[in-house]
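Only one protein chain is missing from this complex, and each of the others stays in its spot.
On to subunit A.
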């Protein structure tokens, strides 16, 4: 949208510098620095307990950092004159009083910033909550709670959105809705920071990934780089001459695994190389499929051997 593109890119960034959070002897977040940029969906990935939620709470000032600082659009969140217009946050789908209706919850949140009832109706429509807006939140499903949280985050029409596990508890339609929604927000030039422990979802939603493990950043790179860097491409070969082919392929940089009778999983050589080799020796091939490395595998590789990865993929 035109009014979005007018926003200078520096105007909506999240910047963390040496951010740390310790609870007594336990370190939840350990000296992390990162930048979340506008115009793309930045995924915040990591297993449960890695420190994602703690980091997000520190961004909006709910938790006080033990060390370091984090700014949104150049200032600490609390220093903004209209925080809800700067950042919309879905931190916990259940951050709503269960005895209040969705409409009254949004109305009360909006009132703090002088935002009127018209905008409340807009975000209710935007998130598809019209039919339940007057019902008490206590009876909401997890999915409706997530939609309400997103509605609240959108109240101030902020340039930056922070969404902690927004697809948690959503049905497939809801997951798709969130994916389209955040992609659309990013396309408007907004900054979208989205956490999840679902790697498959991140692979299709995010442009850029910050991977957190045990309170530290393991990777901070575009999704494509992480997938490419995390695993080596694999080729699945089905042939009646599987064992002969395996012998021919034998080389130090090539790994061949027999997954079932007549099927080889080959790493270290491209599908074309295997096809040429088989043709040269007149061996029939029934299947030759390059296996795309999944983010899931990349993620496993990352967390399994984070130190080795750090040297090659972290920018």
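Operating definition for what follows: a contact is a pair of C-beta atoms (placed from the backbone, for glycine too) under 8 Å apart; a residue touches a chain by one contact, two chains touch by 3 or more; residues count from 1.
To be clear about the criterion, contacts and distances are computed from a predicted model.
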Absent chain [UniProt protein name; select from "Sulfur carrier protein", "Glutaconate CoA-transferase subunit B", "ABC transporter permease" or "cytochrome-c oxidase"]: "ABC transporter permease"
Among A:85, A:135, A:214 or A:236, residue touching the chain not depicted: A:85
Sole residue of A:109, A:212 or A:227 that reaches the chain not shown, by the stated touch rule: A:109
Listed residues A:17, A:31, A:63 or A:225, member touching the removed chain: A:63
Positions on subunit A contacted by the hidden chain, ascending: 1, 3-4, 57, 60-64, 77-78, 81-85, 89, 91-92, 94-101, 104-105, 107-109, 111-115, 118-119, 122, 125-126, 128, 143, 147, 152, 154, 156-157, 173-174, 176-177, 180-181, 184-185, 188
